[in-house]
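Just one protein chain is left out here, and the rest sit where they should.
Order as written gives the chain letters A, B and C; numbering starts at 1 within each chain.
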Amino acid sequence: MPFFVIIPLGAAFLVSLLGKKIKSVGDVLANLGTLSLLILSLYSIKLVNMYKVLVYEVGSWVPPIGICLVLDGLTSFMLVTVNLVSFLIALYSVNYMEKYTDKYRFYTLFMLMLAGMNGIIITGDLFNLFVFLEIASISSYALVAFGTEAEELEASFKYAIMGSVASSFVLLGIAILYAYTSTLNMADIANVLSSKPSPLLFSFLAVLFLSGFGLKAALVPFHAWLPDAHPSAPASISAMLSGVLIKVLGVYALVRIFFNVLGINNFFLSMLMFLGVISMLVGVFLAIGQWDFKRLLAYHSISQIGYVVLGIGLGTPLGILGGLFHLFNHSIFKSLLFLNSGAVEYSLGTRDLQKMGGLREKMPITANTDLVASMSIAGVPPFNGFFSKLIIIFACIEAGRFGYAICAIVGSILTLASFMKVQKYAFFGKLSQKWQQVKEVPVLMCLAMVVLALICLAGGLLITPFFKSFLGSAVDVLLLGTGYSGTIFGALK
Amino acid sequence: MELHLLLLFMIAAAIVAVEVKDLLSSVIAVGAVGLGLSLAFLILKAPDLAITQLVVEILCLIILIRATIKKDLPLIRDGRWLFNTASTLIFVGVFLIFAYFALKELPNFGAPIMRVAEEYIKNGQAKTGATNIVAAIILDFRGYDTLGEATILFTAVMGVLAVIRKVGRINGK
Amino acid sequence: MSLYILCLALFCIGLYCVLRKRNIIKIIVGLGIIEYAVNLFFVLVGYREHGRAPILAKDQEILNMVDPIPQALVLTSIVIGLAVTALIVAIAIRIFEKYGTFDITKIRRLRG
Partner (left out) sequence: MGNKKETGMTVIVKTITRLTVGLILLYGIYIVLHGHLSPGGGFAGGVIIALSFIHLMLAFGRETVLRKFSQTAASIVESLGALMFLLVALLGFSGGYFFLNFFLQKGKPFDLFSAGIIPLCNIAISLKVGAGLFAIFAALILFRGSGEEE
């Protein structure tokens, strides 16, 4: 189990050591590393099916003395999402990153970011979560500034400041939790907290964690950095940031702490739902007015994160299922969209939608995959986005939250409208004179995009009974609430 | 008692650092906060931290002084300055009051619970062989954290080297 | 108790600096103050009245050690603070080179 962290770390160190001398070592090691991680994470599904919960004690110290790694349903679900997307993005970067200098540094930082995310997902220790959170965020600050142009540096600075303040909030929260419980193991904390509850302290902690992780997840009052940072990064990193980073750093960490450690109550849930709906609407309204392809996508990320948080915040089994399912789907189609925008930028050198047009003839693969992704994000059947949005809306109605359901439908329609705009201006219409010599992007980039598009199509199958255990076991973990501690200590014996 | 004085000194130095007009003085003042913190660690019986904080502080100071090349400090106070400052101060006040009541639930200062820590103190030497319990924790009991920490520094070095490159893209814009 | 509040006051000064100042260096300074405050809070939490440093001595038995865990964690967090500061300073230097100023009101090529 620790291999989820060892592989990317080892790859990162080796790439930085050898990358300057041997040019191809970065490509090879990064792709091999992510591929092996993907295989491992797929294998972890099977393990979870067999054992339910696996606990690994680092250094053979039994928790709460040492740090433990936990593999349960939610973990393996997130691992599959992250590693699938990152493998395809690594494949894509082989060609795409030719535009930048010092490619091996890019791979080093990329692998470090991956190591950080895997570390967050798999850990069972609160402070360890913080450490890996910082690895992932620091590498993402550096990656946003990778092009070293003025805009990128500015966006990265904004992001770095916001992110560091968020980390400080999280650390303060951890300090208070430690003072109150005198332990750092998440399961142990849950145990202690349930034996001596204290509402005021809990709400203070909730405010700290919500502002910390909410900043990382770009929920609406804290979203200011995202529309700058995500478009500025290289396209493969935008895909990584929007596709998985905000989910792991923000949503996963938030959900894990709120549901499994602090113990959820109605106040937290309604707060989450409210923030989700606000993000959903604000994000989509801001997106409609955008003409920059990647900036538009970035605003949609805010809106889609809103859906995820709304679904999870409902707290009902159906709602959580919808939220997690949407999380998976969003990471697939949003990374596909960012990769498409990268492909367009790679060929054309611009991101302004008004200058494009008629690219369908010249770049058929990009255009078609982009169509799939757009339909998917807008929630058109039979693509995966449709199913997850439908589940969230049903869950809203089931829980009696008709207002939220209507908001979700409105958001969905507006998303559709804004992506119709993208399709119309970028890929349909007349081909302007300027782009007569535009060619399709290299083969590896195409391959990555096509695979993602196929997953978009097939994603709907995940709710069929055959795959249900994959999502279902993740939902079970959250429904368990603070019973989490019981299962961890049960697995230790 | 000396801790209170030290904290008040740190707060004063921090206010100076925030409000002083000259950038270099501001950086020096933040150095004073850091050294105060180092002393505080010493009073709180954390010699490891005091040493580390001291040397890290020196390095931070050198790096920050390196950054203060030009000393222009804008002092534009537009119409909303008062409003914005007031709202920030009110927010800070609410935060502190809320914190005061929430932190009352914590165990009293000077009497931590130390449920897990007792275990480290009792058996740390026998199990790891290190007499410095802090070293035993960071490198053995919680060695995995330290791997992460080393990685963070590595990431920062890589990040600095990546950001500081002269040419970012091969074909320019 | 009053120590905790003083510590949080330090935190708030840093927060105020980050939110309200317009100079990049001042913002970095504010960030540093926030980090100091959080570190101090963590160590305060682990202090024990009349405690001893958590290092065993050769000839005597030490009974009332202070809590060693926060110290180990703060060691980590100090280094994290150093790493973040170094990276942000590097970015700030590049920004200065591109824009010729540290004033964030003038650095506005992106609009949110």
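As a convention for this text, a contact is a pair of C-beta atoms (placed from the backbone, for glycine too) under 8 Å apart; a residue touches a chain by one contact, two chains touch by 3 or more.
Just so we're clear, the structure is a prediction, and the values are computed from it rather than from any experiment.
**Q** As a test of the contact rule: which chains in view would the missing one touch?
**A** Taken over the complete structure, the missing chain's partners among displayed chains are A, B, C.
**Q** Could you tell which one of B:L35, B:M114 or B:L147 touches the chain left off the display?
**A** Only one of B:L35, B:M114 or B:L147 touches the chain omitted from view, namely B:L147.
**Q** Please pick, from B:L7, B:V92, B:I121 or B:A136, the residue that touches the omitted chain in the full complex.
**A** Hidden-chain contact among the options goes to B:A136.
**Q** Which is it among C:V18, C:L40, C:V66 or C:I93 that touches the chain not included here?
**A** Here the residue in touch with the unshown chain is C:I93.
**Q** Tell me where the left-out chain touches subunit B, residue by residue.
**A** Residues touching the hidden chain, for subunit B, are 47-48, 50-52, 55-56, 58-59, 62-63, 66, 69, 125, 128-132, 134-136, 138-140, 143-144, 146-147, 150-151, 153-154, 156-157, 160-161, 164, 166.
**Q** Touching the absent chain: which residues on subunit A qualify?
**A** Output for subunit A: 2, 6, 9-10, 13-14, 16-17, 20, 56-60.
**Q** On subunit C, what residues meet the omitted chain?
**A** Contacting residues on subunit C, toward the hidden partner: 53, 55-56, 58, 75, 78-79, 86, 89-90, 93, 96-97.
Note that in this section only the chains that are shown with their structure count from here on.
**Q** Centre to centre, by mean C-alpha position, how many angstrom separate subunit A and subunit C?
**A** Computed value for the inter-centroid distance: 28 Å.
**Q** Hunt down the residues of subunit B that sit against at least two other chains at once, touch-wise.
**A** 99, 103, 106, 112, 114, 116-117, 120, 142, 145, 148-149, 152, 155-156, 159-160, 163
**Q** Residues of subunit A that touch two or more other chains: which are they?
**A** In subunit A, the residues touching two or more other chains are 127, 131, 134, 138, 141-142, 145, 148-149, 153, 156, 176, 179, 184.
**Q** Any idea which subunit A residues touch subunit C in the complex?
**A** Counting only subunit A, the residues touching subunit C are 127, 131, 134, 138, 141-142, 145, 148-151, 153-157, 160-161, 164-165, 167-168, 171-172, 175-176, 178-179, 184, 224, 227-228, 232.
**Q** Applying the document's contact rule, which stretches of subunit C touch subunit B when the two form their complex?
**A** Counting only subunit C, the residues touching subunit B are 1-10, 12-17, 19-23, 25-26, 28-30, 32-33, 36, 39-40, 43-49, 51-56, 65-69, 71-76, 78-87, 89-94, 96, 101-103, 105-106.
**Q** Once bound in the complex, which stretches of subunit B touch subunit C?
**A** For subunit B paired with subunit C, touching residues are 3-4, 7-8, 10-11, 14-15, 17-18, 23, 26-27, 30, 33-34, 37, 40-41, 44-49, 52-53, 56, 59-60, 63-64, 66-70, 72-74, 76, 84-85, 88-89, 92, 95-96, 99-100, 103-104, 106, 108-112, 114, 116-117, 120-121, 124-125, 131-134, 137-138, 142, 145-146, 148-149, 152-153, 155-156, 159-160, 163-164.
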